[in-house]
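Notes follow the structure.
On to chain A.
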Amino acid sequence: MKSFFDAIGNLFKKPVTTEFPVQQTYIPDDYRGLIVFEESLCIWCRKCEMACPPGAIVFSQDIETGKQEYHYSPYVCIYCKECVRACPAPGALLQSSEPGHPGLKEENLNNGWNKLFDESLESRAAYAAEKKRKQAEQKAATDKAKAEAAAEAAKQNPEQPIE
Partner candidate 1 sequence: MTRIETSFETLKNDVAAFYKMDKHHFITMNGVDLGNDEIEYQWFFCDYEYPCAETMFVAKANANVMVPSIREVVEPAWVAEAELSDLMGVEIENADKGFMLDVDSDEAPLRKKKK
Partner candidate 2 sequence: MATQYNIPVGAQHIALLEPLHFKFTTENEKIMKAEANVGYVHRGIEQACCSKFKFRQVSFVVGRVCGLCSISHTTCYSQVAEKLMQLDISKKAKYLRMLVIELDRIHSHLLCLSHVAENSGFEALFMKTMAYREFSMELLEAVCGNRIQYDFSIVGGVTRDLRPDVAKMVLEKLKIFKPQLDELVDIYSNNYTLGLKNKGVGVIAKDDVYRLSAVGPFARAAGIPIDVRNETEDTLPWKEAGFEVVTETTGDVYARNLVRLKELYVSMRIIENVINGLPEGDLAVDFKGFPSGEAINRLEAPRGELFYYAKGNKTQILERLKIKAPTFSNVAAMVHGFHDNEYASAPAIIGSYDPCLSCTSR
């Protein structure tokens, strides 16, 4: 019987729900949001990439200059802040309180990001291979130069008898 009167009384109470567009819901000011990258402070150590659980950060590398580029997918990110904790350069990575945006189908989020991820890894492997090849070339060149110098010296040696 008591609950019956309670139910009647509820008709005259204020609604519990918030009127959303007029009245804002509670959002804490240190909400976990997107990761912000500051290129000038980065030391390119790739620790964030190794720490990231879902693989939302990847660095690609230019084959000619060796310059690295930072890629971040806000749709793969789980906002866990592991990258910020792993980062040894203060200020290079920060977590903002800006919430992630819904993705659109046109942006080809999943496949596009997977492709970019694989391409980035390939570009780094290609750069490493290129560097190795260049080093080997350089070494071969210096070796050749040395051998030539030695041969030259050897040629000249018989003319200078050892005292």
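General observations
As a convention for this text, a contact is a pair of C-beta atoms (placed from the backbone, for glycine too) under 8 Å apart; a residue touches a chain by one contact, two chains touch by 3 or more; residues count from 1.
The candidates were selected such that all candidates are chains of the complex that A comes from, given by their letters.
Small disclaimer: the values here were computed from a predicted structure and weren't measured.
This complex places chain A in touch with one candidate out of 1 or 2, and it is 2.
Considering their complex, residues 3, 7, 16, 26, 28, 30-32, 51-53, 78-82, 85 of chain A touch candidate 2.
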